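Worksheet for the structure shown next.
A single protein chain has been removed from this complex, and every other one stays in its place.
Labels for the chains are A, B, C, D and E, by order of writing; each one numbers its residues from 1.
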Amino acid sequence: MNAVFDYAAWFASLCFVLAMLLALLRMFLGPAAQDRVLALDAFYLNGMLTLLMLGIRSSSTVYFDMALLIALFGFASTIAFAKFLLSGEVIEP
Amino acid sequence: MKPIADRWPVALTVSLVAMWLLLNQTLAPVHIVLGTLLAIALAWASRRLRPLQPRLARLGLVPVLLARVLQDIVRSNIAVARIVLGLVGDREIRSGFVDIPLEMRDPHALAVLAGIVTSTPGTVWVDLAADGSRVTLHVLDLRDEQDWIDWIKLRYERLLMGIFE
Amino acid sequence: MEAVYALAIGVLVAAGVWLLLRPRTFQVIMGLSLLSYATNLFIFGMGRLEIQRPPILSGGEATPALYADPVPQALVLTAIVIGFATTALFLVVLLALRGLSGTDHVDGREPEQ
Amino acid sequence: MNGMELPLWVTIPGTLLLVAGGLLTLIGALGLVRLPDFFMRMHPPTMGTTLGAGCVLIASMLVSSALEQHPVVHELLITLFIVMTAPVTAMLLMRAAVFRAQRKGDDAAPPTGAQAVARRAQDEDPLVGRPAPPDEPS
Amino acid sequence: MTALLDHLPILPIAVPLFAAAAMLLVGDARRTLRYSIAFGSLTVQLAVALVLLYQTTDAAAHIWPNGIGVYEIGGWPAPFGIVLVVDRLSSMMLTLTATVALAALVYSTAHWDRPGQPFHSLFQLLVMGLNGAFLTGDLFNLFVFFEVLLAASYGLVLRGLGTARVRMGLHYIAVNLAASFLFLIGVALIYGTVGTLNMADLLGHVEALPPDDRALFDAGAWILGIAFLVKAGSWPLNSWLPGAYSVSIAPVAAVFAVMTKVGVYAVLRLGTLMSEDAAAATILGEILYYTGLVTLVSGMIGMLATQHLKRLVSYSVIVSSGLLLASLGLGIEAVTPPVLFYLATSVLTTAAFFLLTGMTDRTRLVMPPAHEPDAQGDILPVYMAFGVTSPDPYGTEEEVGAAIPAAMAFLGLMFVCCVLLVAGLPPLPGFVAKFTLLSVVLETAPVVGARNAGWVLAVAVLATGIVSVVALTRIGMRLFWSPAQRRTPRLHVVEAAPVAFLVLVCLGLTAASGPVMRFFDATARSLHDPDTYIETVLGSRVASRTEGDAQ
Partner (left out) sequence: MLLTLMVVLPFLGSVAAAFLPAGARNTAASWATSVTVACTVLVLLFYPEVQDGRVASVRFEWLPQFGIDVYLRMDGFAWLFALLVSLMGALVVLYARYYMSAEDPVPRFFSFLLAFMGAMLGIVLSGNLIQLVVFWELTSLTSFMLIAYWYHLPDARRAARMAVVVTVGGGLCLLLGVLMLGAIVGSYDLDDVLAAGDAIRAHRWYPTVLVLVALGALTKSAQFPFHFWLPQAMTAPTPVSAYLHSATMVKAGVFLLARLWPALYGSELWFWLITGAGAASLLVGAISATFQRDTKGVLAYSTISHLGLITMLLGMNSELALVAAVFHMMNHATFKASLFMGAGIVQHETGTRDMQRLSGLAHAMPLTATVATVAAAAMAGVPLLNGFLSKEMFFEESIVVGGATGLVITLPTIATIAGAFSVAYSVRFIHQVFFGRPATDLPKTPKEPTRGMLVPSALLVVACLLIGILPARTIGPVLETAMLSILGANLPEYRLVVWQGFTAPLLLSLTASTLGLSLYLLLLKRRATMRPTPLLSLVDASRLFDVGNVVVVRGAARVAHFFFTRRLQSQLLAIVGIALVAGVAAFGGVGWSAGDQPLHPLDPLFVLLWVGGAACAIGAAQQAKFHRLAALIMLGGAGLVTCLTFAWFSAPDLALTQITVEVVSVVLLLLGLRWLPRRIPFDDPRRRTPRARARRLRDVALALGAGTGAAALAFAVLTRPNGAEIRDFYVDNALEIANGRNVVNVILVDYRSFDTFGEITVVAIVAIIVYALLRRFRPAPESIDVPRAQRADPSPPVGVLDDPLPRGYMKIPAVLVRLLGPMAGLVSVYFLLRGHDAPGGGFVGGLVMATAVIVQYMVGGTMWVESRLRIHPQLWIALGLLTAGAAGILAWLAAKPFLSALSVDLHVPLLGDLHLSSVLLFDLGVYMLVIGAVVLMLVALAHQSLRSPRRTQFVEETADAQAAEEAAETSTSEASA
C-alpha cells in the first residue's frame, strides 16, 4: 500500500509542479500586469504545496515551517504588487 | 465598567496561546507559561493597531458556519472545475459583478465574510461601499444575480450577525 | 540531478551576467539578484547534493555521512543575508542617482553617440 | 520512504486526498491559463488555495501523526493563514484590475456589474478616469 | 589584567563594534559624547595594536614564541572554529590602520562629521572591518570582514552626496559587488575541493589533491585572486578607484588608503599559504609582476593626465599598488622587507596627502550656488517615528578648534612633504623604501636578470619619482602659486595636526629605518615560512594528522 501512496504523492507533486509551470505560462502571457501578479500568487501557492509534498514524501516535518512561512507571507509580495498597481506605491503616507 | 473584552483582547490572547501550543506541538508547562507571556506581550504590543475588538456573541454558531463553508467550498470547487474543463455542455458561461446590499456592519464579520467569499471558488470579493451598505462580488458563473444575493444574505449574513455583535 | 543543478546555476549566471552588463541601473540590480541566487546555489553545491538528509540530528549518536554537509549551508546563509543587504543598498543608491542625474543609465548620463 | 511502513489508515485516505488535491490544483492552474479574461481567471486558482491545499494538509496531518505517533494538527495553522490572507490578495488584485480595465476603456471589462463599479468610481472621482501609476507594464 | 591581555587579539574588532553600536544610541545633538567614544575607541585600538606589535617581536618571545598569536573564537580550535592570527604582518597592518584612522578621525571633527549622518559609526565599522580582515585566519571570515569594510566604505564614499559622489559610489558598489561574487565563488570552490576554510589548513590539503582536483582548486584560487586584485586596485580592474577615492571626503579617502592595501595584504598572506609548488609560484609571480607593472604604468599615466590633486593622489594609490604587486611578483624573498616598508610608507603618505587635499580644496574661491535650489528637490522626508525632529540632517555649521596662522605656509610645507613622500625623494621614507627595494632588486639582478624583470622594475620605480615630480609640481604650483582665484583658508588645529602627525610619523620611520627594517626582516622570514604559521595555528592538529597519515 505504501507504494501506491508513494505514487499518489509523486503524482500530486507532479500536479503541483505542472500547476507551477502553468502559472508561469500565465506570468509570461500576461497580458496585463495583474495577470502576472495573479500568476505569481498561484506560483507561490503551488510552490508551498510542492514543499508540503516534499515533506510528505520524505516523511519529514522540517518542510512544514517553510510552508507555514509561505502561507503567512506569500501574500505580502502579492499585495505589494497589487498596491503598486492600484495606487502607485506600496506604502502610502 | 466596560466588559473586559473591550479593554483587553481576550480572544486574541487565548488564540495566540493556542497557536503557540499548536506551533510547538506540545502541552508542556514551560510552553504554556511561555506562550501566555508571549501572547500577552504581543496582544499588548499590537493593541493600538487594533482599536476595534470583535465581540463574539454566540460562538456556538461557529461549527454551523464552518459546515456551510465547507459544503460550499466543495460544491463550488466541482462547479469551477467543470467550467475550466469545459464540462458544461453548450451553455455559455457569463461572469459578472453583483452588488449585494448588506445590513451587517461589524468589520470583523465582514472580514470573515470576505474570507468565505474568497475561499469559495467562483466568487471574489471586489469592493465594499464606503458606507458599508453593499458589497460587490465578481461571480464566475453568473446565472441569476438574486441567487447570489440570497446566498450571501440568507446563508451567511444572518449567521455572522449572530456570531458577532 | 547534478547536471540539472549545474545547468540551473549556468542559466542563472548567464542571465545575471547579461543583465550586469546592461546600461540601465534596474537591469543591473536584477542581474545582481540573479547572480546572488546563482552564487548561493553554487556555494550550496560545494557540499554536494543530498536528498532527504537535512543536517538536523535526530538520534543521540550522529553519523556525519548521513547528513548533508552543513558548512556550505551556513556559508550560504551568510551570503544570502549579505546579498540582501547589498541589494538594498544598491537600490537606494540607484534611486539617488536617478534623482540627481535625471537618467537611469549606470554612468549617470546618457551615452552620446 | 525512509524505510518506515505507514499504516493503512494513513495510506488509503492519504492516497485519495493527494490525488484529489493534485488534480484540483492542476485544474485550477489550467483555468488560470485557459479562461479568457482576468476577472474570470481570478477564480480557478482558488481551487488550489482551498480544497487542493486542504487535501494536502489533511494528508500531511495524517502522515505526520503516523510518524510522530501522536496527533499532529499544526497544519491547521497553514489553513488559517491561507484563509486570512487570500481575501486580502483577491480584493486588492480585483480592485487594481477593475480600475486598470476601466482606464483602458471598457473593452476588456466584463459586461454587467463592471459599469456599476466604474460609475461609482467616477461619481466619487473629481477627475474622470484613473491616470497611470508610474510604472505600468502591460 | 592578564586575563584581558589574553583577549587582546579580539579587541581591534570588538572595540570599534561596541563603539559604533554605542554611538547609534547617542542622539545627533550629543556630538561631544559621540566624538569622545570614537576617539576613545581608536586610542584603545592604537594602544592594543602597539601591544600586539610588541608581542610579535622577538623581544617578547616569551609571550608568543614564534611571534604568532592565535585566538580561538568561540573556543573552537582551528581548523573547525574561526581563529584570529596575530603575527608581525597583521599587527603592523593593525598599527597602520589605527594610526591613520586616528589621524583621520581627529581631522574629521573639524567639520566633516556634522550630525545627522552616521559618520562616526560607519567610520568605526570600517576600521573594524579592516582590523578583522587583517586578523582573521579563516577564508570565509575574511570574506565577511571584506564585506564589513566594504559596506561601511559604501556609506563613507557617498558621504556628502551630490551627483558625482553618487555616480562614483554606484560604480564602486557595483564593481565591488561583482568582486564579492567572485570572492564567494572562489572560497566555495576551495571548500569544495579541499574541504576546509582555515588558511593554515589549506596547504596540507592542497598538496594531497590529485591533479584534476588541483585544477579545480586552482580555479577557485585564481577567481579569489581576482577579487583581491579588484580591491588592490590592479589594472584593468581599477577604473573605479580614482573616481571613488577622489570624490570621497578627505578623512574617508585617508582611511581608504589602508583599504586598498587589504587586497595586497591578502595576496601576501595567502600567496605562501596556498601553494608551495614552485611552478605555480612562478606563474603567480609572473602574473603579479606584469599586472603590477601595468598597474604602475597606468597609475603614472593617470598622474600625468589629471589636473586635480585628489585624483592625482588616487592615481598614486594605484602606482603604489602596482609597485607592491610587481615587486612581490619578482619572486625574490629578500624583496619582502622593502616591500613591507614601502607598504607602510605609502599608506601613511597617501593618508596624509588625502587629508591635505581636504584643506587645499578650500583654497579655491567658492561660488555661492548659482540658482535657488529647486523647491521640489529640497523637500526632504520626515522621520518623526524614528525620533528625528529636524528634517535637515545637517546641523548648523560650527567651527571646531582654533584656526592656525600661516595657513598657506603650513599647507605648502605639508604639500612639499607629501610630494617628497609620493615621489620617493629624500629625506622622507618613500626614498628609503624605494632605494632599499632597488638595492635588493639590483643585488639579485644577476640571479634573476635573465628576465630583465628587476631592471624594468627599477626603471619603473625611478620613473614614478620623476612622474610624481612632474605632475605634482604642476598641480602644486597652480594650487599655491597661481595668484588669482585663491583664498587663504581657515585651518583648524584639528585638521592641521593630523597631517603634521602623519608626516612626523613618516620622518620617524626614516630615522628609525634600521630597527623598522629589522622588524620587517623578521616579518618576511615569518611570511616565507608557512610551516611555522601552520604549526602555530593548527597546533596539535598537525601532529595528530601526521600520525593519522602514518597509520
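By our rule, contacts are C-beta pairs under 8 Å (C-beta built on N, C-alpha and C of every residue); 3 or more make two chains touch, one makes a residue touch a chain.
Keep in mind that this is a model prediction, so the values were computed, not measured.
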{"item": "Which displayed chains the hidden chain touches across the whole complex", "value": "A, B, C, D, E"}
{"item": "Residue of E:34, E:88, E:165 or E:261 touching the missing chain in the full complex", "value": "E:165"}
{"item": "Residues of subunit A (touch criterion as defined above) contacting the omitted chain", "value": "10, 13-14, 17-18, 20-21, 24, 27-28, 30, 33, 36-37, 39-40, 43-44, 47, 50-51, 54, 62-63, 65-66, 68-70, 72-74, 76-77, 79-81, 83-93"}
{"item": "Residues in subunit C touching the chain absent from view", "value": "1-31, 33-34, 37-38, 40-42, 44-58, 60, 62-64, 67-71, 73-78, 80-82, 84-89, 91-96, 98-100, 102, 104, 106-107, 111, 113"}
{"item": "Hidden partner interface residues of subunit B, rising order", "value": "12, 15-16, 19-20, 23-24, 28-30, 33, 38-39, 42-43, 45-46, 48-52, 107-108, 110-111, 114-115, 125, 127-128, 130"}
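One rule holds in what follows: only the chains that are shown with their structure count from here on.
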{"item": "Fewest hops from subunit B to subunit C - one hop per pair of touching chains", "value": "3"}
Clusters that remain linked by touching, subunit D excluded: A, C, E | B
{"item": "Innermost chain, where centres are averages of C-alpha coordinates", "value": "C"}
{"item": "Chain pair with the most C-beta contacts", "value": "A-D"}
{"item": "Whole-Å separation of chain centres (CA-atom averages), subunit A against subunit B", "value": "22"}
{"item": "Interchain centroid distance [CA atoms averaged], subunit B/subunit E, Å", "value": "61"}
{"item": "Residues of subunit A touching at least two other chains", "value": "58, 60"}
{"item": "Where subunit C touches two or more other chains at once, by residue number", "value": "52"}
{"item": "Pairwise touch network: line, ring, star, complete, or other", "value": "line"}
{"item": "Chain pairs that touch, as defined at the top of this document", "value": "A-C, A-D, B-D, C-E"}
{"item": "Interface residues, subunit A side, partner subunit D - complex", "value": "1-2, 4-6, 8-9, 11-16, 18-20, 22-23, 25-26, 29-39, 41-42, 45-46, 48-49, 52-53, 55-61, 64, 67-68, 71-72, 74-75, 78-79, 82-88"}
{"item": "Touching residues (chain side subunit C, partner subunit E) in the complex", "value": "20, 25, 28, 32, 35-36, 39, 42-43, 45-47, 71-72, 75, 78-79, 82, 85-86, 89-90, 93-94, 96-97, 99-101, 106-108"}
{"item": "Of subunit D, residues touching subunit B in the complex", "value": "24, 27-28, 30-31, 34-35, 39-40, 42-44, 46-47, 49-51, 54, 68, 72-74, 76-77, 83-84, 86-87, 90-91, 94-95, 98, 110-114, 116-117, 120, 124"}
